[in-house]
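Here the complex is missing one protein chain, while the rest keep their positions.
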Amino acid sequence: MSSKPAGKGLNREAMAWRAAQDIPDGAYVNLGIGIPEMVARFVPAGREVIYHSENGILGFGPPPEPGQEDPELINAGKKPITLQPGTSFFHHADSFAMIRGGHIDICILGAMQVAANGDLANWSTGEGGVPAVGGAMDLVAGVKQVFIITEHTTRQGEPKLLTRCTYPLTGAGVVSRVFTNYGVFDVADGRFVMREIASGIDVEAVRAATEGPLEISADLKVVEAPVPA
Amino acid sequence: MSSKPAGKGLNREAMAWRAAQDIPDGAYVNLGIGIPEMVARFVPAGREVIYHSENGILGFGPPPEPGQEDPELINAGKKPITLQPGTSFFHHADSFAMIRGGHIDICILGAMQVAANGDLANWSTGEGGVPAVGGAMDLVAGVKQVFIITEHTTRQGEPKLLTRCTYPLTGAGVVSRVFTNYGVFDVADGRFVMREIASGIDVEAVRAATEGPLEISADLKVVEAPVPA
Amino acid sequence: MIDKKVQSVAEAVSGIRDGATVMISGFGEAGSPIELIHALIDQGARELVVVNNNAGNGYVGLAALIGAGRVRKVICSYPRSSHSEVFPELYRAGRIELELVPQGTLAERIRAGGAGIPAFYTPTSAGTPLAEGKEVREFNGRQYVLEQALTGDVALVKAERADRFGNLVYNKTARNFAPIMCMAAKNTIVQVRHVVEAGDIDPEAVVTPGIFVDRVVHVPNPAQESKLVAEGVRYP
Partner (left out) sequence: MIDKKVQSVAEAVSGIRDGATVMISGFGEAGSPIELIHALIDQGARELVVVNNNAGNGYVGLAALIGAGRVRKVICSYPRSSHSEVFPELYRAGRIELELVPQGTLAERIRAGGAGIPAFYTPTSAGTPLAEGKEVREFNGRQYVLEQALTGDVALVKAERADRFGNLVYNKTARNFAPIMCMAAKNTIVQVRHVVEAGDIDPEAVVTPGIFVDRVVHVPNPAQESKLVAEGVRYP
């Protein structure tokens, strides 16, 4: 197989679009800050998804029109959201009972590092500064399926899909699927299994950019992202 | 001191009346089934007391007029009660958070046996049959002050105020005050301290009917119960 | 479109398996989902473990389920009442198991089960026979007992109103154990007096958010257990 230079692959919108395809109708979903928040825009028509946010709201709607923001109606990213029929409010302990008790079907988070054993590091580089963890450790410990959206490598080109995380863990053995600019990877049996590859990306380039054990699915598909890449 | 035959002392209403005098204005109170339930009728005018029941209600009112009963508005004794301004409903875990968390000021319960070390036995004779405990163990473990209303002796004339309970405990070291037909007793420092005596009752008769260590307060008063004894 | 409504109590209780742990809401008759319990009797599941505060009255509802021989074990705080005949008789005959749990510990174990807390310490029952065989540990000079979470395969619950998402509100003291049982069961089945449109329940006043509810069935005129008992009704 020829090794052509790797393109950039999927852009942020395309990664969010691809993750959105894996959210089934009727799912209870918690979206992290950043690219994961964009996922809600790409859920296929006809699927009704109920969004949960750590700060005590279930079933909320998209951001309001400019000028309609309510500072007491926000998500965990502290961004304004909206009410829709079926919304409910509850306190923080009940909100995390939903998380820790396994009632949320899917959460989608960013990552600094993901390991082939499912370990996730996404809260600290361990290098000082002011540490902050938020609800990430609760989400990965409690939600049924943890999806990760991340660039395949750091800005410096270092792999983020590793054999073992070197940064402090957010949770051990918690990640089930990773969406990167290069494709879609299941985390299973101690390795990354590449299920889909971004258009224009070479498998060898993915291998070169992946430090952890990588298996290429015999049934490898190309990501069909309609979002301009 | 001459030992005249002990009278019966206070009747049930008079015991409930006497206990009611020790409930301060603004107190949060849980009343057990039986004589304790009668206490609410005798709280002095001008004191506002907020009643809690285990089954998830705070600030309820007296029993309804006949014919006005609502089977979904009951207390823990499964007797009908009423709403009043300020009532609130909550679920069972929140209700027992109030109890266990030390938010209730006073609970008043019946007793099979009370010991001078504050131990209480009021749920089982330990002799078989179908055991049932309800919320008694939670109440005595969590409420700030546990008051007991009980006849001073069993129907067979056996003492109920003991050195040690012989029946299975409801809680260890939990009782602070006991109201009996003979008078009012504080439980302190491993003994019963008689503070008040019922009219017509002889101190020696109380001693004879009390198995646990008994001290008579130097300032012993006569219970002034206006309720017909 | 999400719609948790089902068309009958029979459909609501379908799929409950032999050996299931079934949480049943209610405190005495208040909040008891009597129509769902009767549907469960008709459905036929056996060897059930039932979690309820009590053990039934007369020969209807929970008492009828027990009387039909479907219940292997009851986990409750107070299995006696002035009208309970069925459970005491089976218990004395050694034909049914009882796990007696203080009422607040029962509530907290259920809430823990729903909240992903496997175990917690409580002061309740320390120094009593109900703490025997349990770990006791000291915090700040006081003794506490380790208690484990309770979860259900199924919860049968009565509520006042539901929308298609399963958002629930209750009626007065019929609320009792229902909200925490909805949290603690894998499959939460709710009978409601009123089904309303999405948005009709004030989002500030939702007691059980729909995430805790799986099936909703409309039972507009639920029977009142005490009336059935007074009339001497036996189910089936």
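Residue numbering begins at 1 within each chain, and the chains themselves are lettered A, B and C in the order written.
The rule is simple: a contact is a pair of C-beta atoms (placed from the backbone, for glycine too) under 8 Å apart; a residue touches a chain by one contact, two chains touch by 3 or more.
Predicted model, so just to flag it, every value in this text is computed and none were measured.
Across the complete structure, the visible chains that the omitted chain touches are A, B, C. Only one of B:M98, B:I149 or B:L162 touches the chain withheld from this view, namely B:M98. Of the candidate positions A:H91, A:K144, A:R164 or A:R207, contact with the unshown chain belongs to A:H91.
Set against the missing chain, the residues C:I2, C:V49 or C:V169 yield one that touches it, C:V169.
Counting over the whole complex, chain C has residues 108, 112, 115-123, 139-140, 142, 144, 148, 169-172, 202-205, 207 touching the chain that is not drawn. Contacts to the hidden chain, counted on chain B, fall at residues 25-26, 28, 48, 50, 52, 58-59, 83-90, 93-94, 96-104, 141-142.
Listed for chain A, the residues touching the missing chain in the whole complex are 53-57, 70-76, 78, 83, 89-93, 95-96, 99-100, 119, 124, 126, 129-138, 141-142, 168-173.
Definition applied: only the chains that are shown with their structure count from here on.
Taking the mean Cα position of each chain as its centre, B sits at the greatest distance from chain A. In this view the innermost chain, defined by its CA centroid being closest to the centroid of all protein CA atoms, is C. With centres set at the average Cα position, the gap from chain B to chain C is 30 Å.
The geometric centre of chain A is 58 Å away from that of chain B, both derived from CA atoms. Shared interface positions of chain C, i.e. residues touching 2 or more other chains, are given as 111. Across the assembly, chain A contributes no residue in contact with two or more other chains.
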